[in-house]
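Working notes for the structure below.
Heads up, one of the protein chains got dropped from this complex, but the rest are sitting where they should.
First chain written, first letter: the chains are A, B and C, and each begins at residue 1.
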């Protein structure tokens, strides 16, 4: 199935793209999506312990299931205000 | 000597005047002025323990000396803001 | 626009803020407080308020609050304007602005200032309610009361 990956701020700069569309296996989780992404772009791994994740613009967890057409976002530590 | 007495808020209402000019003895203190005033207007006495005093628009104390032409103010508890 | 003022004019928080942040290129935080006239108080329906001040002493007391705040939070610039005269429901009786490099000091100084206004500034309000009117009385003003000052500072959560 296909998911859209959204990347922000420095994660986006490291990936060189704000949005990617990737094929992932059925029954994938956010973790599956991330593992595929970091294999493809090893420089992203430095965010593994500090990033947050969201599915369809809701905060989520690495273990959450993803479905066809979902938008999966990886978020560096925030700095608003 | 002559002093001007200023009264505010409910103290003014009780006295029926915002400003009074009174003769006080030489070497008078704020206390002297107050004692004369409360003799004249006994209803003011209820403020004796809660009022503040000022001389020439500076906070002062009952024991402070007053001089010819001074402005002596008696201030009920404040309620600004 | 003066940093402190006692005025019968409508208060203008935005103008006071603009004045204080002018060339504030190193300041990242502005905390403000506005006091509004409420339509009820202690179970009474309020019609309007009337504020009276001992003006020269009130201006000095406001300056004193600015000085006290500067001693505790040297990087904060503080503005305080208090209105007097008749105020209708919803109108602003006081505006306070604190500008600072960091938000912690801005919040603390702003909160400190309103607590001190209620302690030491010679201003009184007469509440006109349905059925009568009454002078409200709060604190016995004593700027040298260090316990009161410290209480304000604790509330400021510095």
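Descriptive notes on the structure:
The rule is short, and it goes like this: a contact is a pair of C-beta atoms (placed from the backbone, for glycine too) under 8 Å apart; a residue touches a chain by one contact, two chains touch by 3 or more.
This one's a predicted model, so the numbers in the text were calculated from it and none came from an experiment.
Displayed chains that the missing chain touches over the full complex: A, C (touch as defined at the top).
The chain not shown here is touched by just one of C:14, C:67 or C:133, and that residue is C:14. Within the full complex, the residue among C:19, C:39 or C:55 touching the omitted chain is C:39. Considering the complete assembly, chain C touches the hidden chain via residues 13-14, 17, 21, 24-40, 89-90, 101, 103, 106-107, 110-111, 114, 155, 157.
Counting the whole complex, the residues of chain A in touch with the unshown chain are 6, 8-10, 13, 50-52, 54, 57-59, 73, 75-81.
Note that in this section only the chains that are shown with their structure count from here on.
Put simply, the chain farthest from chain C by mean CA position is A.
Annotation: 26 Å between the Cα-based centres of chain B and chain C.
For the pair chain A and chain B, the distance between mean C-alpha positions equals 74 Å.
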